[in-house]
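Of the protein chains in this complex, one is absent; all others appear in place.
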Amino acid sequence: MKTDIAIIGGGAAGLSAALSAYDQNLNILVIEREKTLGGILNQCIHNGFGLHVFKEELTGPEYASRFIQKFHEQNIQFKLHTTVLDIKKNQDFELSISSLESGMETIHAKAVILSSGCYERTRGSIQIPGERPKGIMPAGSAQRYLNMEGYLVGKRIFILGSGDIGLIMARRMTLEGAKVLGVAEIMPYSNGLTRNIVQCLDDFDIPLYLSHTVTDIRGKDVLEGITIQKVDETFKPIPGTEIQFEVDTLLLSIGLVPDISLFESLNIEKSAITKSAIVNQFYETNIEGLFVCGNALHVHDLVDWVTEESEKAGRCAKNYILHGASEHRMEVSVKPGKHIRYIVPQKIDFSRKDAPVELSFRTTKKMESGIFYVYQNGVLIKSKKAKYIAPAEMEHLLIKPEDFISNDPIELILEEVKS
Amino acid sequence: MYDYIIIGAGIIGTTIARELSKYQVNILVLEKENDIANQQTTANSAIIHSGHDPKPGTLKARLCVRGNALYHTLEKELSIPLLKTGAFVVAHNPDEETLLHALEERAKINGVPETMILTGDKARQIEPNLTKHATMVLSLPTTMVTYPWEVAIAALENAIKNGAHFRKNSEVVKIQKNEDKFILTLKSGDTLETKHIISAAGIFSDEVAHMIEEHVSYQIQPRKGEYYVLDRKAVQLFSHVLYPLPTEKGKGVLIVPQVHGNILLGPTSTLVDTKEIASTTQVGMAQIKEDLKRLAETIPYELIIRSFAGVRASSSYDDFFIQESKEVKGFYHVAGIDSPGLTAAPAIAEYLVHEVIQIKNKPKEYFNPIRQKQKAFYSLSVDDRKRLIESDPRYGNIICKCEKITEAEIVSAIQGPTGVDTIKGIKKRARAGGGLCQGGYCESLVLKIIARETGKPLNSINYYAENTPILVQETKVKK
Partner (left out) sequence: MKQMTCIVCPVGCHLSIDDNLKITGNRCPRGEKYGIDEMTHPKRMLTSTVRTIFSSHPRLSVKSNTALPKGLIFEAISVLDDIIIDKNVKIGDVIFSNIMNTGVDMIATANIQIDTNHGRSI
């Protein structure tokens, strides 16, 4: 089977990319492994989605349905309950896919957009010491069991990690009849939205232990208890600060990782910080015609940013098909400077200077007030003031084509403004 | 009334069962856990050692070398994975080089068929990530790596096919001898009768022996070992098993390529008080990182996806303790089976049945040594995959996307006499949940498949042991 653009993943990113890539002259195929479109939004039954895109506050399923509706209206082709096994690049892209309904097939595509989301970090990735009983699972898995199947995975819960998923699940489990004894966070500040600290922890008197981590797990077959300890500036547990909890469940909300396992057989340039592909301002990897967007590119805190990014990526893929690739890329680096953790895109291709470049980035420091500065050849070419800056909140900055003074690398820094 | 009851369905009990099932005897294998091979067999380095290390003249030495050779037959007969990695024992200076030569001598005395001394440079040509400080290595080409859990289940499946019986959740709590038969009482209260007992109870061997002997000739001194598993992304880094020089504590912390493409790091070795608390520790991790510096400079610890610990049945006796009880005729000890137990297993079975028991029963006319296993979907070519899907469309339904495990393979792991209905049991058999996301995505799908196949409600499906349901309470139930 042949298509122009194959989009892997029919969640927030894939849906937006497909809608913006749509063109009467193009064939688009979205491949989704679940039985429905919508991705992770389907299990995010809480509020907080769409404030920027729709100027309304929606729940996850509502947000997804806005796009699914448009998707069906456009009559874009899609395959559900289908898994992509691998991607190869020869003349074009060859995707090997498999499903219960249709068996194995090969899809030939001129361009591919990987919008496969991310997976949750597990106990093994941070090597929590102790025994290995049942009762330790990622918060997102517990969310799926609770919101989609209708089951609690435990009655006495402790949560490691104060990221939004952990906070949301603290509230959710409590509302459904479990007792959440606490949330531990290894950093000295919470990773999640402040509003979630209020409405998920404070509202229910669930204690938040900052600068703490889980240092022991007890129980042979089922979880019986955990120990948390305070950590020092180097994140080493401090002896004598042990607190024990009798729990039957430990939920892990310790981070998300872009799922780019389909890139294993391709020679993709990767970033060690984002754990995903390196892309230019067109969301294109070093392999021509291969685009990445959404959580598969870098982990977002708001789905609204996923939508905006994926809209751009879809458009870029469409342009690639309709107008072809650059004869010769002129890529230079986008350097994360002071207080900047990473920037997407990591490269700017100056062979095509027609469109603005949107930088999405995260900071390393929390501050009330700051100014972002972009330098090229040592000259300031753009600045932007911002308030309430935090590592947990992604920032954006737009550079128009006329702002650039050369085709040389740029650097982004953040200066704190102290009041 | 059985002829033989084997207590313990680990690698030792199951290979013994298979060996015995070649004869016209009535066999029952009892396992106290909710699945086979849940203790040592599932928590070791998976190495089929060459036999270079055990003290010459011991059973360990003899049965390790013999066992190593037998694994080639097992590979063909039981369809078990066998990675022919070879091994390097690494020396860093002239003193260690002397020890290395002595080790080679010992290997030769033990009957190891192939050994070779290589310079550090030559070794690094073959194994580029070997430490730059290695000056000399002992190459042991007959060293291999397997998937121990699968060897055990394959042996048991084959034994059952040839007439043996198996019961899980059957802990023995009492043994009595009545003239020429034994009466075993299980925790459930059931009693069983048998002419002979073979105790292959791993870390619990001494406790089982105490049930029938006044004076037990050995004591289990449990030793815990911690292990860390690197994701398959690390597969290119090492192709050989790498050993440091052995000490009196054991073989040391190793780097071991695994059959599924992971790299295993470990084990540590610490005496423990309790046999069943196999916990991983920060100290253990730190120890492994420290010790591994002697083998390689760049180990991608950020690729660790899992860690586990196992407790070895080391004993106060200086060798494998494989003999008939001096006090109670018909009771056979197969105890103190720590390293190289996995390697020696098929040879231990041979030795026990032919030299210790000296079995007189007639061999079966139609013993079928072959256990066939459908090769994993992920390991097949595109054409073979398509053929499989044509035979059963459920091979097209990918459940575990990290390891490409299909619905058909999961269903097959649930069915049959050694089938299982737990999440971890499925992971052991079909590997679903054993990859990068560790079941984060597929666990709920596997849960539903188990519920569908067994007809049990979703919230009764266990993680592993009995009474470990993943789903604890249904919500929105009218009060």
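Just so it is clear, A and B label the chains in written order, and each chain counts residues from 1 on its own.
Note that contacts are C-beta pairs under 8 Å (C-beta built on N, C-alpha and C of every residue); 3 or more make two chains touch, one makes a residue touch a chain.
Computed from a predicted model, the values in this text were never measured in an experiment.
Here is the thing to keep in mind: the chain we left out touches A, B in the whole complex.
Note on the undisplayed chain: of the listed residues A:T83, A:S98, A:N147 or A:Q376, the one touching it is A:N147. Across the entire complex, the residue among A:H46, A:K230 or A:K382 in touch with the chain not shown is A:H46. Checked against the full complex, the candidates A:E62, A:E105, A:E358 or A:E411 give a single residue touching the omitted chain, namely A:E62. The chain not displayed touches subunit A at residues 35-36, 42, 45-48, 51, 57-62, 65, 146-150, 175-176, 193-195, 197-199, 203, 302, 388. Think of the hidden chain as still there; on subunit B it touches residues 475-479.
As a convention for this text, only the chains that are shown with their structure count from here on.
Of all residues in subunit B, those touching subunit A in their complex are 228-229, 233, 276-282, 284-285, 304-308, 382, 385-386, 389-390, 393-394, 396-398, 401-402, 404, 407, 436-438, 440-441, 443-444, 458-459, 462-465, 467-468, 470-476.
By the touch criterion given at the top, residues 33, 81, 83, 85, 96, 98-104, 119-120, 122-125, 127, 129-135, 137-138, 140-141, 144-146, 148-155, 176-177, 215-217, 220-222, 237, 248, 259, 261, 264 of subunit A touch subunit B in their complex.
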